[in-house]
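A selection of the complex's chains, in situ.
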Amino acid sequence: MSILHTINKSPFEKDSFQTCLRYAKAGSSILLIEDAVYAAREGTDVSDAVKAAIQDKSVFVLLPDLDARGLNSNLINGVQSVDYAGFVKLTTENDTVQSWL
Amino acid sequence: MSDEMLNEEGNVQRTKKFMYVNRKAPYGTVYALESLEVVLIGAAFEQDVSVAFIDDGVYQLTKGQNTTDIGMKNFSPTYAALGDYEVTKIYVEKESLEKRGLTVDDLQHLVWEDEDEDYAEKDSIKVVSAEELGQIFADQDIMLNF
Amino acid sequence: MKYGIMINEGPYQHQAADTAFNFVQAALDAGHEIFRIFFYHDGVNNGTRLTTPPQDDRNVITRWSKLAEDKNIDMVICVAAAQRRGIVDEGEKDRNKKDADNIAPGFRISGLGQLIEAGIQADRLLVFGD
């Protein structure tokens, strides 16, 4: 069974991001929403961790949340942008959704 | 009804695997208490229930909680009732304990009675690695994170 | 596909209720069904009709009420969480001897079993919280 992991907390503020990476298996999908979208940017203290995750997992970011925060540029290569329709589609393509809050 | 039940339309429906994941410390926020209320209510629904404690969630199970001087309700004795509600699969993440300098001896000793073995008392808590717990997560139908 | 939605934070303080609303809209637009939206923890505060947010901002509450009416969606507020936080319908008002109620149109108050049932009946259960 495949899992869609969502994270909604900034990787700099809370441990949700690190714990999600600890639990997300190879082949699973991770969607960054709300304050977690900051993790999608190149050149931060967590961008290496995101690049490592992309090696064997799919990493997505919710574009409306990125736009809201004014940082829709300089994204890590391989992070895929989705809108809310794309978010819904991801929940249909995976068997379960785990929300890392 | 071991792993099947009737749904609203009267059709047979597979029992679902519910996993409650607790990641927050008790008392600082209400999530631990209200999560426990969900687990207890959920136990009446004849589903396949598991509970996991990771990150600060492991603090929910510490022994000797005494809330007298903060004036809040001490709900920690309720964890001991989980066995009576047939909630017997309780996973505690090893790495989270270690990071906090805790061992399983710092936690309540939770047990359940196995009616298939003449009501033998068995441990409910299994200390597992994140790797093992991740495998268990991968097998669930419903993940409720608190 | 049939969705159950759980919302754990109140309006305005956290984005959870906004994200959930946008997700639900998109799911409906894609032709999916929302089996139930269950409001727990501070999420119950989404169901008060007494808010008057600034006119240049969204109205989280009336948006839910309109959605429930337009799309006939079952929106359930957990009774135990509501009692702790002061969300009251007419039945709760009488039962707990309160002199007012504050529930918004389209919401109903019920037990936690409604959340478990949503987990059983829906194809996916999503949690929005803090």
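Labels A, B and C are assigned to the chains in the order they are written; within every chain, residues are numbered from 1.
Going forward, a contact is a pair of C-beta atoms (placed from the backbone, for glycine too) under 8 Å apart; a residue touches a chain by one contact, two chains touch by 3 or more.
Just so it is clear, the structure is predicted and the values come from calculations on it, not from any experiment.
Visitor: Counting every copy in this structure file, what formula fits the complex?
Guide: A x2, B x2, C x2
As a convention for this text, only the chains that are shown with their structure count from here on.
Visitor: Can you work out the whole-Å distance between the CA centroids of chain A and chain B?
Guide: Here the centre of chain B sits 27 Å away from the centre of chain A.
Visitor: Taking the mean of the C-alpha atoms as each chain's centre, how many Å separate chain A from chain C?
Guide: Going by mean C-alpha positions, chain A sits 26 Å from chain C.
Visitor: Can you tell me which residues of chain C touch two or more of the remaining chains?
Guide: Touching at least two other chains: 8, 125, 127, 129.
Visitor: Which residues does chain B have that touch at least 2 chains other than itself?
Guide: Touching at least two other chains: 141-143, 145.
Visitor: Residue numbers of chain C touching chain A in their complex, please.
Guide: 1, 3, 8, 15-16, 19, 22-23, 25-27, 29-30, 32, 124-130
Visitor: Quick one: in the complex, what on chain B touches chain C?
Guide: 7-8, 13, 16, 18, 30-31, 34, 37-38, 41-42, 44-45, 47, 141-145
Visitor: List the residues on chain B that touch chain A in their complex, please.
Guide: Residues in contact with chain A: 21, 23, 54-55, 95, 130, 133-134, 137-143, 145-146.
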